[in-house]
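Excluded from the complex is one protein chain; the other protein chains are retained at their positions.
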Amino acid sequence: MAALTREEVLEIALLARIHLDDDEVDRLQGELSSILEHMEALRAVQTDVEPMTHAVPMALRLRADAVEPSLPIEEAVGQAPDRADDFFQVPHIIKSGK
Amino acid sequence: MTWEPVIGLEVHVQLATRSKCFSGSATLFGAPPNSLTDPVVLGLPGALPSFNRRALEMAITLGLACGCEIRARSRFARKHYFYPDLPKGYQISQYDEPLCEGGAVEVGGRAIRLRRIHLEEDAGKNIHQAGGRLSQVDLNRAGVPLIEVVSEPDIFSAAEAAAYMRELRELVRWYDISGGDMEKGQLRCDANVSLRPPGGSDLGTRTELKNINSFKFVAEAIEHEITRQAAILDEGGQVVQETRLWDADAGTSLSMRSKEEAMDYRYFPDPDLPPLEVDGEVLARVTSRLPKPRSAYRSSFTAAGNLSDEHIDYLTADRARAERYATVAGSEDGRLIANYMLQDPDGRLEAGHLKRLAELQRTATVSGNGAKQIIVELLRRGGDPDRIKDELGLAQVSDAAEIESIAADVVAANPSQAASYRAGKTALLGYFVGQLMKKSGGKANPQLASDILKKLLES
Partner (left out) sequence: MSLHYQPVGELVRLVRTRQLSAREVVAAHLARIAALDARLGTFLHIDEAGALRRADEIDAELARGSDPGPLAGVPIALKDILVTRDVPTTAGSRILAGWIPPYDATVVERLRAAGAVLIGKLNMDEFAMGSSTENSAFFPCRNPWDLERVPGGSSGGSAAAVAAGLCAASLGTDTGGSIRQPASLCGVVGLKPTYGRVSRWGVIAFASSLDQVGPLARSVADAALLFEVIAGFDPRDSTSIDQPAPRLSGALTAGARGLTIGRPREYDLPGVDPEVKRAVDAALALLADHGARIRDISLPNSAHALPTYYLVAPAEASSNLARYDGVRFGRRPEGASTSLLEMYRRTRGAGFGPEVKRRIMLGTFALRSGYYDAYYRKAQQVRALIAEDYRRAFAEVDLVASPTSPTPAFRLGEKADDPMAMYLADVFTLSCNLAGLPGISVPCGLTAGGLPIGLQLVGRPLDEATLIRAAAAHERAAGPAPHPPEMAAS
């Protein structure tokens, strides 16, 4: 595997919601392909083990169902790049929504 | 050609915890916008989730009630997509190792199998005015705990789907897991619908129907989709696998196809949340607190043999009521008390008072009407049945001699009606009973009055 096509780079950039200039796409195509090539060695390693998803084995601790104070509204929305009254404001998605 | 609909439902249930799934903000409905947030809900840099024990207990409760297998170890997974009402850019959900698997929900005597029940967090609300360029986002709902109940494609009609939804609603309300109010978004339904030739065993191409937000629309939307697919297949066409949104005003659905194609949720186990372990002790605790199912109360109330179906439906409509009635079910006063409870939907009357009142009515100390009046007073201002009976003078006169005396007066005062009665107009008995009741100030035992008047008129 290893080498990424330009299309794949653009697909990944879309999934990650990152706008790339043309030369960024080109550069990343080369860099990512090169990095991925180094990862290829892993495929050959024999791994008949459980994936190590957590560094330290532990069970999830449970929190009591008690209400704690929320942030004041102004602290919650006060630094939004765009707002309308106490709402966050964003451009509307053009196609039909959820 | 007739086609056989095959339907699977994915239902999201909002859990009635006090605080959110992964943080302590409250879960109130209708609060001012963005007043129920904290660093975790907002997805602020550096915030970390900590899991609400009550959400787990509620999920296990429903799992046990449906006969699911509860996994000893399940995991939270991150489900990634970008949308303004999803602050972290991912939803904490469950993927590979959900909390519950298997189980079933009984609908109309049939068991609709469940595939899984899993835990996840709710997103906020994206509000858009039609025609506007902008949306407003309220994150009050973000982080509220949900469970997703996924059925197997075991449902074969729109009507059955609606019945399944109603049954789920009753279940979540019975076990105090959720209010189950679809209009408040406490219960949300997505339907997977496909058609196949009758008697077929393979599944046809399915579409996913979303935005069904009231019980009324469950059957309507699914029926519409069945019709739509049938029309395509009848013409030899192919149903496209897609997601469609129900538009209740238009009574049709719209395709969301292009948005769905881009969805690669990139699930992976959430590194901020170690595996969720449900050991024997937790299971035992939840099991020991598990209320008896509605079916158990229905059976025992039916077995008493003294109640109508309407009574039983009413008495088992909610668990508090069923538990109250259970203390008297099968007793000689069971039917009387059931009737009293019909007047008291909020369950405010004390069990002791109900029993006393039944005794008063059974011994004809008060009439049926008298008992009704006592209940009205009890609900209005409290007190107890005996005191109210005395205050309102509701004690019936059941002394035969006294009634005979009044009866004689009434017959004597209405000679022409008496004559008509004796001539064959027996319906006039009611008139005489009325007159006697009036003369006795409503205190006469009406059944006794009727018997005595009849005897007198016919003698």
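All chains are identified by letter, namely A and B, in their written order; residue positions are counted from 1 within each chain.
Following the convention adopted for this analysis, a residue touches a chain if its C-beta (ideal position, glycine included) is under 8 Å from a C-beta of that chain, and two chains touch if they have at least 3 such contacts.
What you are looking at is a predicted structure, and each value in this text was computed from that prediction instead of being measured.
Judged over the whole assembly, touch between the missing chain and the shown ones holds for A, B.
Touching the chain that is not shown, out of B:R75, B:K88 or B:R173: B:K88 (per the contact rule at the top). Note that of B:A31, B:L44 or B:A248, the residue touching the chain absent from this view is B:L44. Counting over the whole complex, chain B has residues 39, 42-51, 78, 80, 82, 84, 87-90, 135, 137, 264-268, 271-274 touching the chain that is not drawn. Residue positions on chain A in contact with the hidden chain: 4, 8-9, 12-13, 15-20, 24, 28, 31-32, 34-36, 38-39, 41-43, 45, 47, 49-56, 58, 60-61, 63, 71, 75, 77, 79-82, 88, 90-94, in rising order.
Note that in this section only the chains that are shown with their structure count from here on.
Distance from the chain A centre to the chain B centre is 40 Å, each centre being the mean of its Cα atoms.
Note for the complex: chain A touches chain B at residues 14-15, 17, 53-54, 57-71, 73, 76-77, 84-93, 95-98. By the touch rule above, chain B contacts chain A in their complex via residues 17-19, 23-26, 32-39, 41-42, 50-56, 75-76, 82-84, 126-128, 132-139, 210, 245, 254, 256, 258-259, 262, 264, 266, 269, 271, 273-277.
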